[in-house]
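All protein chains but one are shown at their positions in the complex.
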Amino acid sequence: MFNSRSPSRQWTVRRRAKADPVTSVTDVVETNALEKDRVTPVVRRGKVDRVYRAVATLSGSIVFVVMALIGGFLLYRGIDALRLSGWGFITESQWAPDMGGAFGIAAVLPYTVSIALVALFLAVPISVATALFITEYAPRRLRRFLTATIDLLAAVPSLIYGLWGLFYLQPRLITLSKWLADNLGFIPFFKVNEDFGTSLGVFPSSTFVAGVIVSLMVIPICTSVMREVFGQAPPGEREGAMALGGTRWGVVRDVVLPFGRGGIIGGSMLGLGRALGETIAVTLIISPSFDAKWSIVEQGSNSIAALIALKFSESTETGISALMAAGLALFVITLIVNTAASSVVNRSRSGSATEI
Amino acid sequence: MALTLRRRRATEVTTDEKIRIRSVESIDVTVMIGSAISSFALTQLLYETFLPLSGALGYIVVWYALFLAISWIAVRELRGTVRAKDHLARVVVWSGASLAIVPLVLIVLYVIGKGYHALRPQFFTQDQRYVGALSDATEGGGSHAIIGTIQQVGIASLIAVPLGITTAVYLNEVKGRLAKPLRTVVDAMSAVPSIVAGLFIYAAWILALGNQQTGLAGSLALSVLFLPTVTRTAEVVLRLVPGGLREASLALGGTEWRTTSRVVLPTSRSGLVTAVILGVARVIGETAPLILTVGGAFIMNWNPLSGKQDSLPFFVFRLIRFPQESQIARAWTGALVLMILVLVLFVIARAIGGRGPDHIGRLKKWRLQRKGLA
Partner (left out) sequence: MTDLQITTPVPTVGSSTAVVDDDTRGAAGLTAKNVACWFGTKKVLEGVGLVACWFGTKKVLEGVGLDMAPGQVTALIGPSGCGKSTFLRTLNRMHELVPGATLAGEILINGVDIYRGAIPVTDVRRRIGMVFQKPNPFPAMTVAENVVSGLKLSGLKVTKSEREDLIESCLTKAGLWNEVKNRLGDPGRALSGGQQQRLCIARSLAVSPQVLLMDEPCSALDPTSTRRIEQTISEISESVTIVIVTHNMQQAQRVSDRCAFFLAAENEPGRIIEEGPTKDIFTNPRDSRTEDYVNGRFG
């Protein structure tokens, strides 16, 4: 029964197999020789399978090529413009590529970032609270409904948010802006240039208003990620905390939040990516300014996306290339933020089963 | 200082009387109501007179802050600091969640309110060819925009959905050598800002290749956004199919193609359909890429391949900036139609998604019974 093949004597006998009464020296050598006979079974596929695999591979290749072309094209045109502006792209505040003037994102980029930061400042605490609410505090039967509502919030077009923000929220926000400028004006963010005074007309179309509107769009994204992560907090640890006599808040503070830390950070970064790229709401609200400033409540703001939206129609070839350079910058920043967000979530304790 | 609570009078407890566990006891409710009332009173007292504030927003903020303070003190007296912190956390979490959800209600109501006026049948059947500056909002309509949206989103779906799902099959089932770099590229492309997608099509298709602004250009820009989304969500759905099913299929002598087509895809069908519908819902509302590619129009253009077309989001975006009240009203109606479209798609997606693979619809059951398989 124990047939043996003819051994190829390549190795000398090593130690015998442990206490195996039926092993013989020959057999041990044969065993070692089997390393050489290793075969990875060749899979001979039938014709249908070959066609199926070919079609799928073709589809993947098409997608790959198309997306690589898009990236390549943006890079190519963008670099054209960068060659024109040189390092000035980073230092120049004005945007006048068509008249042969200088152009740069030294004003537009800080504005973009400040809108996003205002949005995050408001969105992250609210998202954490909402995610906690859904997973911990809400009645169980409501959980599906609430999750659906958050998903619905994410599905509402940003145009609608922009319109509502412009017509309904902005008039109410500027009174708040005025209050901030009057009472907290010592903080540079809320300061208003003395020349303008603090009449209400100073405050619309500001970074603050845009940031508040964008935060509404960021909240559903952050909440979804955080909710998924909080929901995976190990029930064993939860029960352990409760068995020690902890309150609901104790469980949250000591189990859920530490576990979900990766999700909070990752979700916030994902929201940041969204906020940086938001176009329509920002375009509707702001009045473009090319002078970067600290104050967020004062009129005048900008964002790379809004810049492209507003300038493209009046741009020549050079202008389009310049806009592409700006768009490329935005794309790269968003890409970095999104990638960092995924890796933070994946690497955290909570992230292994969450998809970003 | 500890307050003792009065004991409930003992009652006969039968074995069938289930214990109802309440997460909030009556004493907590009393504390909340009491704090609410007293903080309201205090705000009323202090507001105009002592604090440098005015207006409704400030009033609510002060009321809220005082509510937190008073209820904290009350609970701390009754139950101790630990319970007080728990109570505070609970209130904060509830408030935070309402701040997230209340705006949705406000937005929906506002858009309905503004758009309802001009929402007449002619909005769906007429375009704006006879509309002048003095026309009433109910004259003319947005049919050209609606047709444009349907065509553009339709073409984009025709391009993106088959390609995306097949690519997801490649990534997850075939797992060829291209899979890893492809996945990286797809993830990277899902980070493209919507305006940049439009700018790409504008520069590459329209300027460089010399095409005009057409509905097709718009749908290409939408595909740039749609394709990575479909691929990623489809891949997630396929990954959710348990590996044991593929193994079982192969162990029965199935080929790879039959395993994919007869086991994996049917099992994930409802998930894929949901993913596609949600993707469409998202793409319908995209305005930025269309600004650059579609051109906009006031009259109907049935041909997406030539001539400028309008699109519902672009319609709204353009008209809202007109000075005439009537145009603004039409824009709001367009926004209302858009919102309803998205809502309807969303509800359909959730209804299908909730079914799961075990669901056997009536049509399928009839077909199976004919074959003797049900």
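First chain written, first letter: the chains are A and B, and each begins at residue 1.
We take it that a contact is a pair of C-beta atoms (placed from the backbone, for glycine too) under 8 Å apart; a residue touches a chain by one contact, two chains touch by 3 or more.
Quick caveat, the model's predicted, so the values are computed rather than measured.
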Touch as defined at the start, partner being the missing chain; which of B:G58, B:G176, B:G254 or B:G307 qualifies? B:G254
Can you work out which residue in B:P121, B:G210, B:P323 or B:G372 touches the chain that's missing from view? B:G372
Which listed residue (B:Q126, B:S194, B:T267 or B:Q309) would be found touching the missing chain in the intact complex? B:T267
Residue-wise, where is chain A in contact with the chain that is not depicted? 1-5, 17-23, 26-27, 30-31, 34-35, 37-41, 43-44, 46
Touching residues on chain B - with respect to the absent chain: 242, 244-245, 247-255, 258-259, 262-263, 266-267, 269, 356-360, 365, 368-369, 371-374
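Criterion: only the chains that are shown with their structure count from here on.
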If we count contacts the way the header does, which residues on chain A are in touch with chain B in the complex? 45-46, 48-49, 51-53, 55-57, 59-64, 66-68, 70-71, 73-74, 77, 125-130, 132-134, 136-138, 146, 148-153, 155-161, 163-164, 167-168, 172, 175-176, 179, 183, 216, 219-220, 223, 247-250, 252-253, 273, 276-277, 279-280, 284, 305, 308-309, 312, 317, 320, 323-324, 327-328, 330-331, 334-335, 338-339, 342, 355
Contact residues on chain B for chain A in the complex? 52-53, 55, 57-58, 82-83, 85-86, 88-90, 92-97, 99-101, 103-104, 106-107, 110-111, 114, 163-164, 166-167, 169-171, 173-174, 176, 178-179, 181-182, 185-196, 199-200, 202-204, 207, 224, 227-228, 231, 236, 255-257, 260, 278, 281-282, 284-288, 291-292, 313, 316-317, 320, 331-332, 335, 338-339, 342-343, 346, 350
